[in-house]
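Of the protein chains in this complex, all but one are displayed in their positions.
Entry: chain A
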Amino acid sequence: MIKTTKKLTMIQTAIFITCTTIGNGTLVLPRTITTQLHSPDGWIIVLILGIAFIIVSLLMLHVACKTPTKTIFELNQMTFGKIFGRFLNILLVIYFLTLVIYQVRGLAEIIQFFLLSNTPIFVTIGVFLLVAIYHVRGGMYSISKVFSFLFPITFFVYFFLMGSSLKIFESSNLQPILEKNIFSSWTPYIDGFVYFSGFEVIFILIPFMQKIESAKKALIIGLTLPTLFYITSLICVIGAMGVSETITLTWPTISLIQSFEIQGVFFQRFDMFLLTIWIFQFFSTTTSVLSTTNIGIKTIIRSSRKNYILLTLFLVPFISCLIPNSIIAFFNFGHVLNYGFLFSFISMAFTYTVQFFLSRKRRVSL
């Protein structure tokens, strides 16, 4: 039997992280951050958050690279023993599933609002999840290939749309910069924080990488790109619509694209392109997080019954997705996710810190 290498290159890893991270964020971020801040300086907050994330996660990655064959799930069980490690993993899996539910429900809301107003929401969710499960079945490597196909499309279409929105851009909307003290309150940071959820996938991807040395580079690129997406969307939306209008819009970025037309091209309105790439990105996040969950569950129960796990991965999000009964309930659900992400981030950081000291102790004893 000939084996294909089935290992991710640096670029594939970077795209994997990016595609997992940017999901919902670009569409709603301008509203959520600005609502708390009441000033056009949201992009500075995102920039600060992005840089902070890169620094902290690089530290974690530094420790993670010392055990290049282990995912975070395996490391948890190795560091804390079977029982507590498993308990931690179960919590992580629950968090990942919550993330999936949030993404899928968010997508279903967008679809219902813009494309299929008459189709029952469970049908959209079912179709979406089934396609995602099919991708998960193919494994991490083929998913990463799918991402490398979808990401360039997303990238070009997105920046083309944002570039063409400059037609209605007014720089006065963004001024004055730093009029208010952006450090006065924590809430906008916590709100912005959640949009970086999903980057943890790097700690699962490490064993799948071709060269472990390039992991850091991949992580930097993989976190810079989402930051760039978020900052662009914040600047363009606020620049075009102003603070007071933005906070009234449910999906500010889509509204931005709907608010202008370009004459002389085949299509005058471009919201369908934005919707298409955003379905791609929701889909990427969902498949990526689902397959992470898949790996997590496999580590916990050590079962080779692939199809049963996949069935669970379909049924649990499918049923839970239907629980929030309105879009407001859904956005509130998003706040729960903030704590989930905080938990996963801290737990992973904790694991790596313990691991760091353990390995040091081991080296000293040797």
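In this text, contacts are C-beta pairs under 8 Å (C-beta built on N, C-alpha and C of every residue); 3 or more make two chains touch, one makes a residue touch a chain; residues count from 1.
Simple rule for what comes next: contacts and distances are computed from a predicted model.
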item	value
Undisplayed chain, where the name is taken from the UniProt record, one of "Spore germination protein", "Recombination protein RecR", "Na+/H+ antiporter subunit G" or "2-oxoglutarate ferredoxin oxidoreductase subunit alpha"	"Spore germination protein"
Residue, one of A:Phe84, A:Tyr134 or A:Phe156, that touches the chain absent here	A:Tyr134
From A:Gln36, A:Thr67, A:Asn89 or A:Ser144, residue that would touch the chain that is not displayed	A:Ser144
Positions on chain A contacted by the hidden chain, ascending	1-5, 9, 11-12, 15, 111, 115-116, 119, 124, 127-128, 131, 134-135, 137-139, 142-146, 148-152, 266-269, 271-272, 275-276, 279-280, 283
